[in-house]
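Here you go, one structure.
With one protein chain held back, the other chains of the complex are shown just where they sit.
On to subunit A.
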């Protein structure tokens, strides 16, 4: 009796599996929206009365009210000045930010470039009237109206800060000192098992950036606009790198500990991680290799369904006001967006360390962007590989 029931269950499962294996791919689903044709939304034309509350989605360290560290607090003053109570939700990834914005319960988000275009295209983010953000005029010119925060000259957010993905290496174990990303790609086998890389599909762009310099025949112009051939080459490079990788890092504390112990000796990093590892005694150095680098530039965007838009605009202005922008930059470890912030940092060398106003430095940085089918480098004769395919490829790369 027992056996028959077990058999029945097994048979049921088998039938189910067979059914799914056979009846596939007949449904293509609704046609996927291609290209970037954002819904025609209007930006606010003037500010009204504040609503007394604002709900934010942010990266860890962007909205600090003193509850993590009593000394780190730029929310309380905002609440006092504007009467807007801040409720913030920390998101762990760009994908989570996109998801949370879809709920319509939040007013503003600190989106990175790999999320911002998705938010614009789906109509979740509204255009921003920069005239209503007085501090916007002091933002570095090379951050305004960029591919990841605007569409056709229409601003969709306020630049907040930026940073580069650097190459970090252990100065005692990696000799001679690397000058190129080849240290983690073509020459990675030298440090087999001790190479590290950022654990996100967007890391494929790092490989594309390296190929752009080393394989000109692929004609890569923008590491976020890859046609199938270019994409396959980049994926192949990351797959070749995989056997040499010890671990991929997602959170920065994990990378600090790996570089301190020597489990990782060479790989991508952020300036803040390099500083932290160095302060904890690791013998490391981080720099931008000769091919240039990828990086991130975050943008505060306002939800199209915002219930507290006036408070959201107040927050946008507050977050890039010189003093607050400097505080966030120093706490998080990134270059501030406001040019006047450099005068407000507690470490007077801060803006030099993080290259805040160094236009030449940022020219070499390819900021995160969302790969979409319509090539964002302007090509119209080919289709580019959309981000969803990047995600699949990333799973396969890790194996």
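The rule is short, and it goes like this: contacts are C-beta pairs under 8 Å (C-beta built on N, C-alpha and C of every residue); 3 or more make two chains touch, one makes a residue touch a chain; residues count from 1.
Criterion: contacts and distances are computed from a predicted model.
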| item | value |
| --- | --- |
| From "NADH-quinone oxidoreductase subunit F", "Sigma-70 family RNA polymerase sigma factor", "Spermidine/putrescine ABC transporter permease" or "Nitrogenase iron-molybdenum cofactor biosynthesis protein NifN", the hidden chain's UniProt protein name | "Spermidine/putrescine ABC transporter permease" |
| Among A:99, A:154, A:175 or A:290, the residue in touch with the chain that has been omitted | A:99 |
| For subunit A, residues in touch with the removed chain | 2-3, 6, 9-10, 13, 17, 19-21, 23-25, 27, 29-30, 32-34, 93, 95-96, 98-99, 102, 118, 121-122, 193, 242, 245-248, 250, 254, 257-258, 261-263, 372-373, 386-388, 391, 394-396, 398-399 |
